[in-house]
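Just below is one structure, and these are the notes that go with it.
Showing chain A:
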Amino acid sequence: MKGSRFISLGILASLAAASTASACTVTIGSVMALTGSLGALGQQIAEGAKLAVHDINAGGGVNGCTLKMVLYDDQTQPSVGVDAAKKLVSVYHVPVIVGALASGITLPILTSVTAPAGVVLISPASTSPTFTKLAANGTTRGYWFRTVPSDALQGVAMAQLAKSKGYKRVAVLYLNNAYGVGLSGQFKNAFTKLGGTVTSFVSYDPGQSSYTAEVTQAMANHPDGLFLIGYPGDGTTVAREWISAGGPQHFLFPDGLQSQQFVNDVGPQYLKEVWGTAPGSELTPSLNTFQQEFKAKYGSYPVQAYMTNAYDAVMTVALAMDAGHGSSGLVVKNNLRKVTGLTGFPVYAGASQYHHALSLLAAGKKIYYIGAAGTYTFNRYGDTNAPMVEWTVRGGKVTNVGQISVATILGIIKKLQ
Partner candidate 1 sequence: MSLLQVDQLVAGYLRGVPILRGVSLSVAQGEIVTVLGPNGAGKSTLVKSIAGLVPVFGGHTTLDGQPLGNLPAHRLIAVGLAYVPQTNNIFKRLSVLENLEMGGYPLRGRLDARIARVFDLFPELLPFRKQAAGRLSGGQRQMVAIGRALMVDPKLLILDEPSAGLSPKLVAQVFSKVRQIRDAGVTVLMVEQNAKAALQISDRGYVLAEGRERIQDQASALLVNPEVGELYLGAKGKLL
Partner candidate 2 sequence: MIGQLLANGIILGATIALGAIGLTMTYNILDFANFAQGELLTFGAYFALIAVSAFAGVHSTFGALSFGWPMVVALLLAAALTSLLAILVDWLVFRPLRRSSIQVALVIASFGASLLLRHLVVLIWGPQPAYYTTNIQISTQILPGVRVTPDQIFLVALTALLVVGLHFFLSRTKLGKAMRATADDPQLAQVTGIDVARVVRWTWIVGGSLAAVAGVLYGMTVQILPEMGFNLILPLFAAAILGGVGSVYGAVLGGLVIGIAENLSVLFLTPTYKPAIAFLLMIAVLLVRPTGILGKPKL
């Protein structure tokens, strides 16, 4: 392809930073929303992923090489995200892309870029059930993983939590996207089967001029409390309008709203009775490590969903590369399950733990990574089961207060069928 050299040079020059890797650098890609509707959440998630890169390099790198992560903004726009992914795959030859966040962007990247190219796509935030369908019909070719569970688990967990806290009549207000539709449906189904009543089931679109109509509709039929599904941003406004309109100040919040920023913006004085769920585990020391490191590096730690999942995604990918002594997409795909699960020697988050993992691997030991968001057991569709954390707001702070194990959730699901 001599003729293409000139063009290649031109593009390389224009990309400036491309292919300047030294002899021993492993480059992975990341596509996340840094602007657009998910920008607020995405910026923190990206910091989570970057922290993992930092820890990995501090702990010895990947197969002795420096790990580098090229991060692209998808502007919360599918065509831009797909283009970014294609660029990462074609020009940077990345074996792995961490991302994207919104399912609507992750899906086209998966179908048109990463799966055909044999590149691992591992998302820390895309919870749509569609991925499971795609994996089942073979479209993903096994190159798809996510470090968040599908919505199905959380819906059930939340229904169980609501029931155990004595809620009988719950209004549901959900964000009208793949995440909100999936989670709200699962919740409604499970909560009804558990004997509760969903008094109103109202969707809202982000970027409305006002949400009063939705809130008014949700408040009809006298609910005990509100299950609000969304992200900080629009979610904050909806919550405030609910409070302002005189709705009962009893809230159920999912992972998307597990955010200190959200609590601060709504006003902790109104969030006295809050029960939340989120995938993860409060029991691991990894979360502590992550929080401390994050605070040390960025000044403060915003409790927010998916940051830990992004960190874990990068860590598991690096460990898979180490375990497989390579850095291709195939190596990652084949070894991700070997460094996760529940058997072997546990390793945790942080640079020193990563270093420890390297020595265990060098000694030929089987390890499993216990991440900041818990353990991971990837099934054949790339989905993971995760325990659910119960969280609440105590003294104005987002606090984890309990855990619902995977076994419990699966038990409930079985019972309900």
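Behind the choice of candidates: all candidates are chains of the complex that A comes from, given by their letters.
Operating definition for what follows: a contact is a pair of C-beta atoms (placed from the backbone, for glycine too) under 8 Å apart; a residue touches a chain by one contact, two chains touch by 3 or more; residues count from 1.
All figures in this text were calculated on a predicted structure; none of them were measured in a lab.
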Chain touching chain A (counting every copy) in this complex, out of 1 or 2: 2
Candidate 2 partner contacts - residues on chain A that touch it in the complex: 35, 37, 39-40, 43, 176, 202-205, 207-214, 216-217, 220, 232-233, 236-237, 240-241, 243-246, 261, 264-267, 269-270
